[in-house]
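This view holds just a subset of the chains, kept in their places.
As written, the chains take the letters A, B and C, and residue 1 is the first residue of each chain.
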């Protein structure tokens, strides 16, 4: 497994380039950034060099298509997906991710039908470039009633949905926080095949009742109550070999500098990966 | 268009064989019956002769797979689908239909995902035998809240769902009663292509407020308030050439004999087809 | 059916804009041009006005993706497909076409597998924008042995392939020349459903043995031996309502001016459409 960073959790980090440097300088092996804009700024060769010289790869990039609102917004984003996929593939990245909000103001059945069609089309385009699409189920309880109608938030429902989408390059973005807030067990991870997992997020939860853990109330790995040792050990056991990227969503940006925060992240990773014997 | 009969509306009709005879004797050109059991009872050649000698074809058969409940029930039905499809194809029938209940006790989003996958598999098997799958949206208002969660009931939602299912042999079962209870217009029919319609049901509604028209409160064509002349004219205009089968769902079976009821049906068809110039 | 023009057969016509004008001035209702570049030159509103003020629509545009050679070339073209589709949709065009060469230097089975996957991906992207993909089977005998291995060239093989591609928005580009060089009958057209035909090409063949009719030896409608009256009548009979676009491929560009050639085309259309009673 590759230790990875996203921008979330590093405060007011100035740029993807700085993220790449800090990641490399602190023993991380992956960063989750947008390949297309990196290539636009540097050209393909320089972008490759920038990653290589810092010893990192791109772990995953966010799906640049709005599939949750209007058909117009969807089609507009779709126009750019192939070039994003081509850019990611050119930099060796094979993973693209999006998250599923657990409730919706649309009629749930209709939204499921629309979203299935839209995500299938996204997966088909990504697949042409050898890129997989990871769907992130989102566990925090407060979001299940945040919008008018319940949508889906469990691992089981998400696996069923992946089956329904029906493209072989769709799998899970498995986030420790959503595993925790869904109150899932180690055995739920062990029941997965590694090819069902496209990407992994790691972060921790404060010591509050699980039903009160807020989506933007996350803390650094190893500083909270999630059994990240068990989480990582189970992922390793089933043979997952991809990136495990920190994503700390908080209500307010932390006050420390990115340099301080990346060291805190490193300590957290050292602690939980170490405990898991990785 | 072919004038067709289902068993619904003919009272206590004793058998499919009697339905075939009555249909033929009263100028109907199609019957909606199960091909597999007909062949089982008569053999393929005799079954063909029975239909041909009465001047009728099979308009459509009901999907023999339970896709609304458990996976076990679904898979059990699926085992028999290919042979049903083969039987229908052997008798020249290319249409299979199922209806969509407008509400569900399951979580709506999850049920939509499961149902999409299941109906896609059904469509794939039917497609191998050259048979199309028609989905019937169901309009009566009382059914929209009959079960805990709203599902789908409009033409628009059904067309979107057909798109999501993503198989080229899936289309609509277009029922006059659901067109009426959805308060759709002639122009909504005229906006369709004929290949989007797999099968048509015809029946009429009593003179009650549309929101109070009950699913099992249907009456004979030409005896109620639905603009069946406009309905048929629009179908003819877009080029629909398949069967238009009477389906009269009632709370209690009518008291008349099947022989009397088929004549009443014939009168109704003569009236509304005549008015439409067909 | 709409009378349409492509640039092929109008000599050294200077631009798509001139094609639009000549088409409109001579009673044609459709032009086959690239929507994306038209919008790039004029903006969306002006492009719409240009078409509307000349009384023409875009009949079809050529698939801008190279699916016959390397994966690199394919993926490069694919990057631009969504924006081409979006542009076409914005101008009301719902048809995109490509042709199938009847022989190939690649191993035929392998090429069929690659081409199936690639065209499916193209169809999926086009489908998101409501655009259909028409596949043109190519009949001239000399092309069947032009490259090392036979591929496919018959109507039957093409319909089978469309089935294999498995997307509901794929159909035929039906060209009178290939209908003729495949020695097909009126009844072969009448056996089709209108939704199986995405686009139609019209042109004529010189009075040589059919096996010697060259792909780039085509002549103007009504000047040769193809039964275009029967061709058009059959298309009308099954309910085809799209564009019928002239495409005259010749070894050398004709000497007449575009203005003279469009009048010749108009005479040809008047003759064959008139004979067909259209």
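The rule we apply is simple: a residue touches a chain if its C-beta (ideal position, glycine included) is under 8 Å from a C-beta of that chain, and two chains touch if they have at least 3 such contacts.
Keep in mind that this is a model prediction, so the values were computed, not measured.
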Check your understanding: Number of identical chains in the whole complex, 3 of which are shown?
Key -> 4
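The rule is simple: only the chains that are shown with their structure count from here on.
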Revision key, fill the gap. CA centroids of subunit A and subunit C: separation to the nearest Å works out as 45
**Study point:** Euclidean distance of C-alpha centroids - subunit B vs subunit C, Å
**Key:** 38
Review point. Considering subunit B alone, which of its residues make contact with at least two other chains?
Key: 166
Exercise for review: Flag every residue of subunit B that touches subunit C in the complex, lowest number first.
Suggested key: 166-168, 193-195, 239
Review point. Any idea which subunit C residues touch subunit A in the complex?
Key: 75-76, 78-83, 86, 121, 124-125, 127-129
Exercise for review: Could you please specify the touching residues of subunit A with respect to subunit B in the complex?
Suggested key: 107-114, 116-117, 120, 149-152, 157, 160-161, 163-164, 166
